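A single protein chain has been omitted from the complex, and every remaining protein chain is retained in its original position.
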Amino acid sequence: MNWTWFHKLGSPKWFYEISGRWLPWLSVSAVLLIVVGAVMGLAYAPPDYQQGNSFRIIYIHVPAAFLAQSTYISLAIAGVVGLVWKMKIADVAVQQAAPIGAWMTVIALVTGAVWGKPTWGAWWVWDARLTAMLILLFLYFGIIALGHAISNRESSAKACAILAIVGVVNIPIIKYSVDWWNTLHQPATFTITEKPAMPMEMWLPLLIMTIGFYCFFAAVLLMRMRLEVLRRESRTRWAQAEVARQIGRSA
Amino acid sequence: MSNVFTLMLLRETRLMFRRPAELVNPLVFFAIVIALFPLAVGPESQLLQTLSPGLLWVAALLAVLLSLDGLFRSDFEDGSLEQWVVSPHPLVVLVLAKVLAHWLYCGLALVMLSPLLALMLGMPLDRIPTLLLSLLLGTPVLSLLGAVGAALTVGLKRGGILLALLILPLYIPVLILGSGVIQAALQGLPTTGYLLWMASLTMLTVTLAPFAIAAGLRISVGE
Partner (left out) sequence: MNFNSFSEFLAMGNHGVYVWSSYAISFAILLLNVALPLMARQRYLKNEARRLRREAQQ
């Protein structure tokens, strides 16, 4: 197998060029998918027989929750890549993806709470999934805080990577223990994602929204990473040329 | 290799007993926090008994957390940490000895004090063995996971609150299992299965955490 592409990825200049080509496509598909998914979910999907129209909140809650969890896992993967292969781009990815993941967790928590009001009669119920989400938010805060506290760029990225890896090992244990805790103390009667056999009109918008959220994540991550790469590489000639070009365009 | 381990353990012991106040401080903290709760929620014995598993666990967890802030600090400041990193002995072994010493003089001491405080909260005498077992299995996890955070923050000037921020979410599973076991015992439910779960969690942490601690120390020293 040819691994040159993998090592090329580690080169900031190559990353900057290729990501510039991907970015417009990702942004356009994110906007299209999210708009189409939201319209389908809000207007065309049939109401749920138990929850009525309030179930339409899942079209943002579930994609955000998915994304929040997979972002944390990707933090750990990028962390391993950065630690093992010393790839600069992976270091950048760890620190730039963490805030996006934290915001997605916030979306999942807020929409879960708003959904809870008509369904459970309370803004917050200590339901297993919502509690696990809250813990995930705390894990994100830890990574972001550690990243800000260490001033040296390289060691800050490495420290965040280790924390993300420790956190990822912990996530299944947290999930298991929170589920167990929830059954020990009477569980909430039904949860936001528990759906017996959804009809196609119901899950298709969910699928579209989920893909849209992933595209959105990729686009925002690339935007953030490109800026950080420019900052880190500000001493190299290509980065200086790129900054000069951008200044000339905006002036 | 085992020789280095015992030497390290002996060194830590000697250092600990040179400053006996630091040995006592977490214990006093533990007792004070427990005493705060009856004052805050009222002396009703039924309520205190229901709350006791959670209270004991949260107080023990905070006591360990506070003692962890200084775990690697003095070694970092006097340069011994750098010596360990460059020494031919595996850093993981040194770290394991260091954390074991911390657990012996902080975690184990808390475990020994806990029956007294549990009785004061109205826990029945026959539930004390479960409490002891759950704390005995859980406190090593607290020390080990906390040491990961301490290793990552040792080079920072104000690491204390950051350490809490990093480590407290990671403590949640052991908190849930530990206090859940005692709660199950209070309700007369079987606890063996949960204790086995706790034991496997402890084993997992003992095997994996030293590598994370060692990696964290390398980063902090390299900075």
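Here the chain labels run A and B in written order, and each chain numbers its own residues starting at 1.
FYI, a residue touches a chain if its C-beta (ideal position, glycine included) is under 8 Å from a C-beta of that chain, and two chains touch if they have at least 3 such contacts.
This one's a predicted model, so the numbers in the text were calculated from it and none came from an experiment.
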For the chain not depicted, the shown chains it touches:
A
Of A:28, A:42, A:84 or A:198, which sits in contact with the chain we cannot see?
A:42
Write down which of A:36, A:144, A:211 or A:243 is the residue touching the left-out chain.
A:243
Of A:111, A:155, A:177 or A:210, the residue touching the omitted chain is A:111
Residue-wise, where is chain A in contact with the chain that is not depicted?
34, 38, 42-47, 52-54, 56-57, 60-61, 64, 100, 103, 106-107, 110-111, 114-115, 117-118, 216, 220, 223-224, 227, 230-231, 234, 243-244, 246-247, 250-251
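Methods note: only the chains that are shown with their structure count from here on.
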Which positions of chain B touch chain A when the two form their complex?
145, 148, 152-153, 155-156, 159, 162, 165-170, 172-173, 176-177, 180, 183-184, 201, 208-209, 212, 215-216, 219-220, 222-223
Residue ranges of chain A touching chain B (in the complex, touch as defined):
83, 135, 138-139, 141-142, 145-146, 149-150, 152, 155, 158-159, 162-163, 165-167, 169-170, 173-174, 176-178, 180-181, 184
